[in-house]
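So the structure is just underneath, and the comments pick up after that.
All protein chains but one are shown at their positions in the complex.
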Amino acid sequence: MEHFALWLAAFLTLGIISFLYKDNAWYKLTESIFIGLSAGYWMVSLFWDNFYGKFWVNKSESPYLYVGAVLGLLMLLRLVPRIGWISRWPLSFIVGATSGLWLINYFSSNIMKQIEATILPLFSAQFGSGFDAGAAAIIGNLVIVTGTFSGLVYFFFSKEHKGAFGRTAKLGIWIIMITFGASFGYTVMSRMSLFIGRIDFLLSDWLGMIL
Amino acid sequence: MKTIGLFRFLPALTSFSIAFFIIFSPALKAQAPDDSLSTTSPDALAVSIAPPTSLVVFDYKYDDGEALELTWVPSVDDLPVVGKVTGYELYRSDNGGEFYKITELIPGSNNFRDEDLSTGVNYVYYIVALSADARAASVKTEAIQTHREWLNFNLKYLFLIALIISASVIYFIETARRGKKLFVRKIAGLEAVDDAIGQATEMGRSILFIPGINDMDEVQTLAAITILGRVSRVVADYDTKIHMPVSRSLVMTAARETIKASYMAAGRPDAYSDDMVHYVTDEQFGYVAAVDAIMVREKPATIFLLGSFFAESLILAETGNSVGAIQIAGTARPAQLPFFIAACDFTLIGEELFAASAYLSGEPKQLGSLKGQDVGKALAMLVILIAVILATISEIRPLETVRYVLDFLIQVFTIKT
Amino acid sequence: MKRNVPLAITFIVGAVLIFSVFIPPMENWGEDFTLFFDIIAVFAFFLGGGNLLRVHLTKLSRRKQDWPYSIVTIMGFLLMLAAGLFRIGNPGDINASLTEQGSLFQTIYDSVFVPLGSTMYALLAFFVASASYRAFRAKNREATILLVAAFIILLGRTPLGTIVTGWVPESFSILQIPNLAIWIMNSPNLAGQRAIMIGIGLGVVSMSLRLILGIERTYLGGDDK
Partner (left out) sequence: MSTRAKEILVIIMIVVFSLVFYFRKIAGGKEIIFSNLVAWVLIALLVLSLGLILILTIKGSLIGRRVVFIYVGIVLALPLFMPFTQKITISPEVRSLYEAVEKLPPGSKVLVSFDYDPPSAPELQPMGESFIRLCFQRDFKVIIMGLWPQGPQQANIAIDKILEDPEMQARNLRYGEDYVNLGYQAGNEFVIQRMGSSFKSMFPSDYRGIPYDSMPLVRNIRNFSNIDFSFNLSAGFPGSVEWVQIAVDRYGVELGLGNTAVQAPQMYTYLNSGQVVGLLGGMNGGAEFELLCDYKGKATKFMLSQSFSHMVIIAFIIIGNVAYFLGGRKSALKDK
């Protein structure tokens, strides 16, 4: 059994990797296994965690949960062509609730908090002296403030990017490009270690070529 | 085009909220814990550690009458690292009943918020300091009840600023609806949509639309669905094939509804089929495995990757790139944007994703909302500018008025919980 | 009826949830919504799972290209349902924990899901490389900036970075590549992130308002009154 599990895992691992060469029968088989099993897995989890765990167990204690169940049943009316349009009701419920809920959430976490964090002094005695500490901190704060400012200018929709405004917007997109370049370069290492982990499985756990 | 009736509620809604705010504004001042009820006296028992003192209980402000706040001065034997106190136990009695332990606390703690209480019950507390071999109890507090508030004044600035920005969005929607022309700059990724679909039509290949891997309770998915509405309208006009594998059942339902609507609006309801949208699996990488395969097998001419993406962003975008498709991507997840920038032809960065459907619709009132957003940006920039200048001044020369204004600004943008 | 009722539902639910944040007796309504949502999602899965079966059964019955793989998918789906819903292959009975060690459900998860998921994830190592090769080219000023930032960070993470700028004196240590990489992460990178995040916040506010007010209603079917 242990041998079988090891070979199965290796078979599936190589099947996925083979996609890098091209789409092939091995990958198709692996993919079909993955889709079938995972869809089943999620259905089971949804049923036990959400329907049983959140609704069935608590329904007598919190009768308002029936609202959710009724909306869910209305969703199934799609299967009846003549009154299928009723399924738009739960849909519009979800759209309304998602919009309402996230409006304030994003407002506080993305707007208020970020503005608060950008209120920085451009100079402070605490920065220390010397080029390495003092200047780096002053330049750092200056970059954060002007970068955030010009980045916002870039996102302006209702004003053409011309003249001084256009130049600020240009600075903004440069700052954003530095952000993207930096985050990209930063993640390379962890992506590489992901595959090192798989190689380690194949060469060490499976074939015992390395320790 | 006539607007719907609901829209007329708006002015009323706005004035209602303002009135709400003004009427209750006297309560703004009543923030101090004015109903503190107890004082202290040294504990009578002789023990090897000193008890906590000054235990005070007061109603937690702005809740549904569910919480009380307790503060105390820790035992004098409670010192970091060398202190004798190993922790605290907090006891409570409900309506004169027996005292029971409600929580254990770590050394150095001096406050606790007792939650899940009910209104109309008298609560009494005391706290015990623990050491390895001794206990020392504080005096009991006097009985207190929780109080229910109807408005949360901790969030008054959040409310005010949200109101200003929402009002500006609505104002510009109204202005545009009345026919005032508003300028909106070009967004490259969206200008390309028509061409990209056109090219797919010419080549006789399909369009792949991936709405992210989150469900309908994520705003980015909503944004993707609204964009789908515009894209599928063009698709219906051009009679191109659209293919949309999804990873959530609800997204499948919403997407079908959306595409169907577009085909109807284009006057070709018969050309629509439910098979355009199909469910694959909820599992993140299982879905990715399937979509990658679809890209390679179908070789779509155009791929839209719009919505909420995680690590799969680059797997999908690179595979799409390798089959030579024109890719238009967009997400509001900053960590994934670099990968789209690297592998796609056009990328909608954050805010542009949410603006896309308004932009593509070309309807004045939709475009008006974009102008409203800009007011928000201008406001944010103004605040940053003023506050940074003030912060710098007060670092160089501590002036009281500057400090005062700065503290106020910081307070406005700090959200209390 | 077909259009106005949904619009009204969206408006009322959205507006109520916005205001509930400010009204303590209603502050938990948002959480209740997520409960409703979870329950609706279960019902919706009958549509999704049903669709999956339908797609593959059609493929099978019409002997479309690659139809044998559809058998695998359908079998896998049914196997998981049997193991999960009816607890087949679980050492305990129907009441035993689903994820109990040694149960068929958990065994499949450990020996099939984990290698599949982590290998798919690990493909990123290759795609990161091919994307860097193709995209990091100094095509224009923006691309050059992107390239330089990525290059410095990459160098800062290899021994090469230390060697290249090791000669820079300590008082200018910020110019040594590993330190410069940290500075880029903490300053310009942060600024860009903030601008993007504030923009996203405003975008969400504006789009949510359009949806709640019924200006944006492409998701609701057309004009079939």
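The letters A, B and C name the chains in turn, as written, and every chain counts its residues from 1.
What we mean here is this: a contact is a pair of C-beta atoms (placed from the backbone, for glycine too) under 8 Å apart; a residue touches a chain by one contact, two chains touch by 3 or more.
Treat the numbers as computed from the prediction; the structure is a model and nothing was measured.
A.B. asks: By the document's own contact criterion, which visible chains does the hidden chain reach in the full complex?
C.D. replies: Within the full complex, the chain not displayed touches A, B, C.
A.B. asks: Touching the hidden chain in the complete assembly: which of C:10, C:103, C:132 or C:165 does that?
C.D. replies: C:132
A.B. asks: Out of C:21, C:81, C:108 or C:154, point to the residue that touches the absent chain in the complete complex.
C.D. replies: Considering the complete complex, C:154 is the one touching the chain left out.
A.B. asks: For chain C, enumerate the residues touching the unshown chain of the complex.
C.D. replies: Contact residues on chain C toward the absent chain are 114, 118, 121, 125-126, 128-130, 132-134, 136-139, 147, 151, 154-155, 157-160, 162, 182, 185-186.
A.B. asks: By the contact definition given up top, give the residues of chain B that touch the hidden chain.
C.D. replies: Touching the missing chain: residues 80-81, 86-87, 104, 106-108, 130, 318, 321-322, 324.
A.B. asks: For chain A, which residues lie in contact with the unshown chain of the complex?
C.D. replies: Against the left-out chain, chain A lists 10, 14, 20-21, 24, 186-190, 192-197, 199-200, 203, 206-211.
To be clear about the criterion, only the chains that are shown with their structure count from here on.
A.B. asks: Looking only at C-beta pair counts, which chain-chain interface has the most contacts?
C.D. replies: Counting C-beta pairs in contact per chain pair, the top pair is A-C.
A.B. asks: Quick one: report the Å distance separating chain A from chain C, using the average Cα coordinate of each chain.
C.D. replies: 4
A.B. asks: At which residue positions does chain C touch at least two other chains?
C.D. replies: Only 7, 11, 15, 21, 37, 40-41, 44-47, 49, 52, 113, 116, 120-121, 123-124, 128, 132, 146, 193, 196-200, 202, 204-205, 207-209, 211, 219-221, 224 qualify.
A.B. asks: If you look at chain B, which of its residues touch at least two other chains?
C.D. replies: Only 162, 165, 216-217, 219, 222, 250, 253-254, 257, 279-281, 283, 285-286, 289, 334, 337, 339, 341-342, 349-352, 355, 370, 373, 376-377, 380 qualify.
A.B. asks: With touch defined as at the start, can you tell me which chain A residues reach chain B in the complex?
C.D. replies: 16, 19, 22-23, 27-28, 30-31, 34-35, 38-39, 41-42, 46, 75, 78, 87-88, 91, 94-95, 97-99, 102-104, 106-108, 111-113, 115-116, 118-125, 145, 148-149, 152-153, 155-161, 176, 179-181, 183-184, 187
A.B. asks: In their shared complex, at which residues does chain C touch chain B?
C.D. replies: Counting only chain C, the residues touching chain B are 4, 7-8, 11, 15, 19, 21-25, 27-28, 34, 37, 40-41, 44-49, 51-52, 55, 113, 116-117, 120-121, 123-124, 127-128, 130-132, 134-136, 146, 193, 196-200, 202-211, 213-216, 218-224.
A.B. asks: Which chain A residues qualify as touching chain C in the complex?
C.D. replies: 5, 8-10, 12-13, 16-17, 19-20, 28-48, 50-51, 54-55, 64-65, 67-69, 71-73, 75-76, 78-79, 85, 88-97, 99-104, 106-107, 109-111, 114-115, 117-118, 130-132, 135-136, 139-141, 143-152, 154-155, 172-189, 191-192, 194-195, 197-198, 201
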